[in-house]
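Now for chain A:
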Amino acid sequence: MITPTHYLLLSMALFTIGLAGVMTRRNIIIVFMSIELMLNAVNINLVAYSAQVQNLVGQVFAIFVIAVAAAEAAVGLGILLAFYRNKETVNIDEINLMKW
Partner candidate 1 sequence: MVELVLIPLLKIIVVLNATLLGVTYMVLLERKVIAWAQSRLGPMRVGPYGVLQPVADAMKLMLKEDITPARADKWVFTLAPILSMVPALVVYAVIPFGDQVHLFGRQISLYITDINVGLLYVVSVTSVGVYGIILAGYSSNSKWPLLASLRASAQLISYEIAITLTLVSVVLMSGTLSMVGIVTSQASQGVWYAFIQPTAFIIFFIGGLAETNRAPFDLPEAEQELTGGFHTEYSGMRFALFFLAEYANIIVVSSVATTLFLGGWLRPFPNVEFLSFLGVVPGWCWFLLKSFVFLYLFIWVRATLPRYRYDQLMRLGWKVLIPLAIANLILTAIVKVALA
Partner candidate 2 sequence: MAEAIAFYVLAACILGFAVLVVTAKNPVHSVVFLVLDFLCVAALYVTLGAEFVAAIQVLVYAGGIVVLYLFVVMLVNVKRPPEAFRAGGRHAMLGLALAGAVLVEAAAIAVWSRLSPAAPASAAQSLPVSGNTEQVGWLLYTSYLVPFEVASMLLLVAMVGAIVLARKES
């Protein structure tokens, strides 16, 4: 029997992997992707509990999360491209100035 706890644990593990990625990787694109993993972890939780309590609000919010993720990806990658054009780097440690 799969209980919401199972989904919760899965979600946590996925979130932790994403967090580890954000903290350890230096390529900003992979950092972005790790953030997407974390957002997905949250979504799994929302959908799992939505199924558990028979209330679709969880799914509605999962859709909002996806919309926000899309916006984040577009703007984030836009910033990244603009940055890459000027600094020729995607290393997050070198992206430490507010202006250049």
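Candidates were picked such that all candidates are chains of the complex that A comes from, given by their letters.
Keep in mind that, in the parts below, a contact is a pair of C-beta atoms (placed from the backbone, for glycine too) under 8 Å apart; a residue touches a chain by one contact, two chains touch by 3 or more; residues count from 1.
Remember, it's a predicted structure, so these values are computed and weren't measured experimentally.
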Answering which of 1 or 2 touches chain A in this complex, the right candidate is 2
In their shared complex, candidate 2 is touched by residues of chain A numbered 1-6, 8-10, 12-27, 29-30, 32-34, 36-37, 40, 43-44, 47-48, 50-57, 59-60, 62-64, 66-75, 77-82, 84-85, 90-91, 93
